[in-house]
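As you look at this complex, bear in mind that one protein chain is not there, while each of the others sits in place.
Order as written gives the chain letters A and B; numbering starts at 1 within each chain.
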Amino acid sequence: MKQLWRGLVAIAFLAMLTILGGCGVVGVKAWQRDILARPEMQFDNHLNNRSIDDHVYFSKEAASGGRGFGGGGCGCN
Amino acid sequence: MQLAKPRSIRTGLAAVTAALLGPGVSGATGEGQSETSVLIYSESQRVTAVEAVYDLNRHLKGPYSIGLTLTYDGLTGATPTGGAPSKIPQTITRPSGGTSTLVPAGQVPLDNTFKDNRFAIDAGITRQVGRLATLSFGGHASAERDYSSLGVNGGITRDFFRKNTTLGIAGSWFHDVTSPKGGAPIPFASVPTDTVSTGERREHHPGKPKNINDLVVSLSQVIDRKTIFRVNYSYDRATGYLNDPYKVLSVVQGLTEPDPGEPLFNVYENRPDNRTKRAVFGEVRRSLGRNSVDLSYRYFWDTWGIRSHTIDLYYNFHVGDSSSLEPHLRFYRQSRADFYHPFLVDSVPVPQFASADARLTKLNAFTIGLRYVFSIEAGSRLSLSAEYYSQRGDRSPPETFGTQSGYNLFPGLDAFLLRASIIHDL
Partner (left out) sequence: MISEESRPFTVRHADSHWVITYTAMASPCQILIRCEKASEAEELALLAFSETSRIEQKFSRYRNDSVVSQINQGGGRVVPIDDETYQLLRFAGECFVLSDRLFDITSGILRKAWTFDGREVTPDLQLIESLRRLVGWQKVKLSAESITLRPGMEIDLGGVAKEYAVDKTAQMLFESSHFPLMVNFGGDLRAISPLSIRRPWDIGIESPDRASRPVGLIELVHGAVATSGVSYRHCFVKGKRLGHILNPLTGWPVENAPQSVTVLADSCSEAGLLSTTAMLQGEGAESFLTAQGVTYHCIR
């Protein structure tokens, strides 16, 4: 029941975001992408550093995933 | 006014133009990027690890680009066995029954013969499909002395609403094999206290397999000129051999025995043969003048009863023309696994699953760090970072009794991470 409630909240949130994005309430026009084009405004631009971090945390903590995959490839957990 | 031999101003001009127009000037011509990093991880008096990574991204002719990552991991040092402290010194033997270590009284037993080297290779290819979509495929292979892994992954992304919204779906499948030296131990079997190898206590199957399936759905959204946001949902299911063959639990004397709480002997742990992990992750990044801030939160839950919260904060300061300074803070908290027991009690029925692995208990962790990136010549940058990572937990979990109440059952962890990378624009 709790799982179902969580699922509905997630879907409602995503639907809201999509509708706002589609209607242009959030988002930018094409000529407003100057700041967004900067490297520091790209997700995953420091990919290597964050993935090394994730590997360290994966071997010292129980949780994994979020940013990317949470799965296999290492015997450290 | 003429100079004897005019000097070249192109590099300086390119730099000031990039500041004026943004990276779009050369970004679209970039053939790729390579990054070589070295990480040193050092826990005080415990594990030391070195990781070296070479990462390459290269654009090929047409809509294809490839990625390659080579990783080396080396690990040495002392790690907790999962056993409980005793009022007398203890001896612990290696799983293969080789050398043994002496543990002082009152201390959580550590196995300091831990040593491993791991090599991994990841390769992938991405194809731009039309203007709004991409398709990716990749593979992974890695090996260490007692563990090997093979995996494949694939994903698609699609842009919507004038590239303000991007939806991504990715999946992976891994097949891992654990091959501990001496074979995988029988769950709850007693750990031998002498150095003579006792063959009957071991299974003779050298490799225990594990299959892992992952799915990640991500949605990123441009909020305004200065803000981007994304939310990910990740799902992971592992089935097969999920035990740690080197971790043990102490069986301690019960309340009716002469020395309640004192360890009698150790047994191997046992975890379920399946685990489903889920996480919801949200991240927002905002530009503030020439600086930027990145805040993310992850909520994680799994079928082993663990729930965790992670908050990550980065603030990027633009320094001078092309350098940056980035402080970092991270807060992590996890609850304990259903089958976590700091120890087992003699004459109490053995539960179906039990592990004393400190990574499965209730703990808080904190990271503080600083990263400095600067240009070393045109197209190359050097990144240096230093971080401090600390874990704290219950010194006396709820079920502690007897002599165990006098010991610190979670001595914690203090580690430094030093990292240096060179990034080349190709």
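Here is the rule we use: a contact is a pair of C-beta atoms (placed from the backbone, for glycine too) under 8 Å apart; a residue touches a chain by one contact, two chains touch by 3 or more.
Every value quoted in this text rests on a predicted model; they were computed, and no experiment measured them.
If I consider the whole complex, including the chain that's not displayed, which of B:L13, B:I311 or B:V348 touches that chain?
Counting the whole complex, the residue in contact with the absent chain is B:L13.
Among B:Q128, B:N364 or B:N408, which one touches the chain that has been omitted from the display?
In the full complex, the listed residue that touches the missing chain is B:Q128.
Of the listed residues B:P63, B:P89 or B:G305, which contacts the missing chain in the full complex?
Checking each option in B:P63, B:P89 or B:G305, the one touching the absent chain turns out to be B:P63.
For chain A, which residues touch the unseen chain?
30-31, 33, 37
Residues on chain B that touch the omitted chain in the whole complex?
Listed in rising order, the touching residues are 1-3, 5-10, 12-14, 16-17, 19-22, 24-26, 28-29, 31, 59, 62-63, 128, 131, 162-163.
To be clear about the criterion, only the chains that are shown with their structure count from here on.
Rounded to the nearest whole Å, what is the centre-to-centre distance of chain A and chain B, using the mean of the C-alpha atoms as each centre?
17
Mind pulling up the chain B residues that touch chain A in the complex?
It is residues 22-24, 27, 35, 37, 39, 41, 51, 53, 55, 118, 120, 140, 142, 144, 146-147, 149, 151, 153, 160-162, 164-165, 170, 172, 174-176, 178, 210, 212-214, 216, 219-226, 228, 230-234, 236, 238, 277-281, 283, 285, 287, 292, 296, 298, 300, 302, 304, 306, 308, 310, 316, 324, 332, 334, 337, 359-360, 363, 365, 371, 383, 385, 389, 391, 413, 417, 419, 421 of chain B that touch chain A.
Would you mind writing out the residues of chain A in touch with chain B in their complex?
10, 13-14, 17-18, 21-22, 24, 26-30, 32-41, 43, 47-49, 52, 55-57, 60-75, 77
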